[in-house]
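The complex appears here minus one protein chain, its other protein chains still in place.
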Amino acid sequence: MQPLSGILTISCPDRKGIVASVTSFLAQHGANILEANQHSDLADKAFFMRVQFELDGMDLDRDTIGPAFAEVAGSFEMQWQLHFSDRPKRMAILVSRLDHCLYDLLLRQKAGELVAEIPLIISNHPDMEPVAHNFGIPYYHLPVGKTNRAEQEAKIAALVEEHQIDVIILARYMQVLTPFLVQKYPNRIINIHHSFLPAFVGGRPYHQAYERGVKMIGATSHYVTEELDQGPIIAQDVTQVSHRDSVEDLIRKGRDLERLVLARAVRAHLEDRVLTYGRRTIVLE
Amino acid sequence: MQPLSGILTISCPDRKGIVASVTSFLAQHGANILEANQHSDLADKAFFMRVQFELDGMDLDRDTIGPAFAEVAGSFEMQWQLHFSDRPKRMAILVSRLDHCLYDLLLRQKAGELVAEIPLIISNHPDMEPVAHNFGIPYYHLPVGKTNRAEQEAKIAALVEEHQIDVIILARYMQVLTPFLVQKYPNRIINIHHSFLPAFVGGRPYHQAYERGVKMIGATSHYVTEELDQGPIIAQDVTQVSHRDSVEDLIRKGRDLERLVLARAVRAHLEDRVLTYGRRTIVLE
Amino acid sequence: MQPLSGILTISCPDRKGIVASVTSFLAQHGANILEANQHSDLADKAFFMRVQFELDGMDLDRDTIGPAFAEVAGSFEMQWQLHFSDRPKRMAILVSRLDHCLYDLLLRQKAGELVAEIPLIISNHPDMEPVAHNFGIPYYHLPVGKTNRAEQEAKIAALVEEHQIDVIILARYMQVLTPFLVQKYPNRIINIHHSFLPAFVGGRPYHQAYERGVKMIGATSHYVTEELDQGPIIAQDVTQVSHRDSVEDLIRKGRDLERLVLARAVRAHLEDRVLTYGRRTIVLE
Partner (left out) sequence: MQPLSGILTISCPDRKGIVASVTSFLAQHGANILEANQHSDLADKAFFMRVQFELDGMDLDRDTIGPAFAEVAGSFEMQWQLHFSDRPKRMAILVSRLDHCLYDLLLRQKAGELVAEIPLIISNHPDMEPVAHNFGIPYYHLPVGKTNRAEQEAKIAALVEEHQIDVIILARYMQVLTPFLVQKYPNRIINIHHSFLPAFVGGRPYHQAYERGVKMIGATSHYVTEELDQGPIIAQDVTQVSHRDSVEDLIRKGRDLERLVLARAVRAHLEDRVLTYGRRTIVLE
């Protein structure tokens, strides 16, 4: 059993004394630091930090840490968030007809690798309903056609609100979201794209890769922004291919990449390790 | 000491009996096959083969193998080439001001990893002259300005002819070749591009990679065609990067990639393992 | 729908004319070769080949190919096998309490990545029964204690015979098999060991890796022989770790390796791509 811990994530302009102020605040209140990571972007004079600390032994409780920290935060113009380890994030999975990423997330969550609650699975197809059923998770079938996209996205948004969802995972959800949903959840929608972005943006990336004759294929997990496949990248990986691989082989090999890369990105997000900065991410691990 | 061997490379439409015909031809003439690789592109009904065989024990010699094989070749509409292991390819290296790929090629050739003769090094800058001198290789300084490009490329072509060059390596040669040179040596000019193509085509790919916030950088070695960075890819590789890496770090990490990927491509070419097919390569290893 | 094909695997002493004889035999009988791979071990003068060919168009059928080929085989002292693509191998999975390799094999089989029938799952624990149930596969619970090992292995052997099993997969089956079973199925039992063999033979390899302070962990899939963890290696892979990784982190990261490496080995075996040669394997892909 992990002890109850707090996780503080911070972004601010870089200047002297930030680490000292944050860690002194924690030390003064009796906190034991479990893990601390920080990054200074020397080019842009920006500072990023994630610090995880035990609550046991502190003279503050979960309701008073934030207000007490606000004073430190204010003096450094920090954007900050405070999370607690006993409040796992609530994750909605959106999927179409391919089951490999869905299974992968569900099995990793079951194994404790992904610490999250999964209150619902949403799909534009009925195919994955039996999988959801096996894992005891409610399944919402919201088919998307030419005329009902806005309507169905409104339903998705309503479900997300109702279930107090923290993060939406597009686990090979083959619909482009409209700005309505994307703007509603900045840095809270994670997609897996089946290419090494920025190569092969858009549709059918394995076919594009085959045509171009590349010797490696990749997968990219990123936050969704309004511009297709242009959001901040959280994780990427590649694998070797050769002239012997048909498009079907690329698709097969790519499935393993997609699963691993998406899982890595989701895990980092769930652990509050991902800070975004313009088009880039800082992954503090 | 390796025994004298012949290397036959073949491209033709796929149909029944090709492997049998080629290997029976060799068997009938007493050849011992050292290595044979073939590939059938089932989608396009195309066939590719590389077979390496000992000459010792054959009832044909190096001058009569080709004519004898022509009959087999004709019946299958083969494009084919015959090389001999005691005639290493002659390689010209073009370089600008960065020494890492140049040193790498020279050291690998010296170590016997790259079996080739290097009769000359050509550069648009004087900087690498001492390196060439250390390795005892003539160095031609052909500076390229706004007005003399055609003239200098004509000199390059003259040197290539004079020295009976088989393959030209652009080892970080920072000039775009004109169609004149490119058309003259199809599939005989190998470039190293410092990105995972087709991502980050063109100039300053490490800067582009930094701006996009990718989590891996790559290098690509390809034959040069008239369309910039679009030629058939021979080899690619990538390495992990993170938010901690500045552009300078990407450049440093990329140097190792560039060396390894270029060396892999050059080695495959020198061993007659690379067949091109439209925009793609078949690398028979 | 793949066309019906035959797969011929061959091992024999290396000499002139083998490839010609095999491919001429196929050509004479009208076979179209889909894929052919061969390897000559020059040091040991040994020859290995795998050739896959379409039956459609041949003047032999599946019952007469073997007898007809026997003559070619005899003249080269070949050990050979002939398989047909419409007779997938029958695979028994043995598992203990960890579900990740089991799920992985079942999902890949369901997705068509592993072409095999799975008539039964055997375990020394009851835990995986619901998984087997979800996939509609009979589950045999054969607990192993200090006194009943021989008896339970006899039951396993009986089930293997009864269900005409071709290959046994130890998907994190945490029992050392006795020579009785191992000798019965040479090169037909595949294990996944959670280290980069030959490092960390035996129990608790992740703990051993942690203690030694290695910077990468690995997984190895191999055929089971009488000597523990010493059988011919089919596939291996590694992943990076660091001082930040606890033993639990190594176990978590290792799960992905185990799944990928086991799946790769099983796939190669199911496609008749693995030939063994002393302690080594030839994987013809």
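Which chain is which? They are A, B and C, in the order written, and residues in each are numbered from 1.
Note that in this section a residue touches a chain if its C-beta (ideal position, glycine included) is under 8 Å from a C-beta of that chain, and two chains touch if they have at least 3 such contacts.
Owing to the predicted nature of the structure, the values given are computational and were not obtained by experimental measurement.
Remark: the absent chain touches shown chains A, B, C in the intact complex. Across A:N32, A:N134, A:Q175 or A:S246, the residue that sits in touch with the chain not pictured is A:N32.
Across the entire complex, the residue among C:D56, C:E211 or C:E226 in touch with the chain not shown is C:E211.
Where chain B meets the chain that is not shown, the touching residues are 99-100, 103, 107, 111, 113, 134, 244, 252, 255-256, 260, 285. Although one chain is hidden here, its contacts on chain A can still be listed: residues 15-17, 19-21, 23-24, 26-28, 30-38, 40, 42, 57.
Mapped onto chain C, the footprint of the missing chain covers residues 39, 41-43, 196-200, 211-216, 218, 232-238, 242-244, 246, 277-283.
Keep this in mind: only the chains that are shown with their structure count from here on.
A centroid comparison over C-alpha atoms places B as the chain most distant from chain A.
In the contact between chain A and chain C, the residue numbers used by both copies make up over half of all numbers at that interface. Superposition of chain B on chain C using C-alpha atoms only gives a rotation of 180 degrees, nearest 5.
Centre to centre, using the average C-alpha position, chain A and chain B are separated by 42 Å.
Centroids of chain A and chain C (each the mean of its C-alpha atoms) stand 36 Å apart. The set of chain A residues touching two or more other chains comprises 244.
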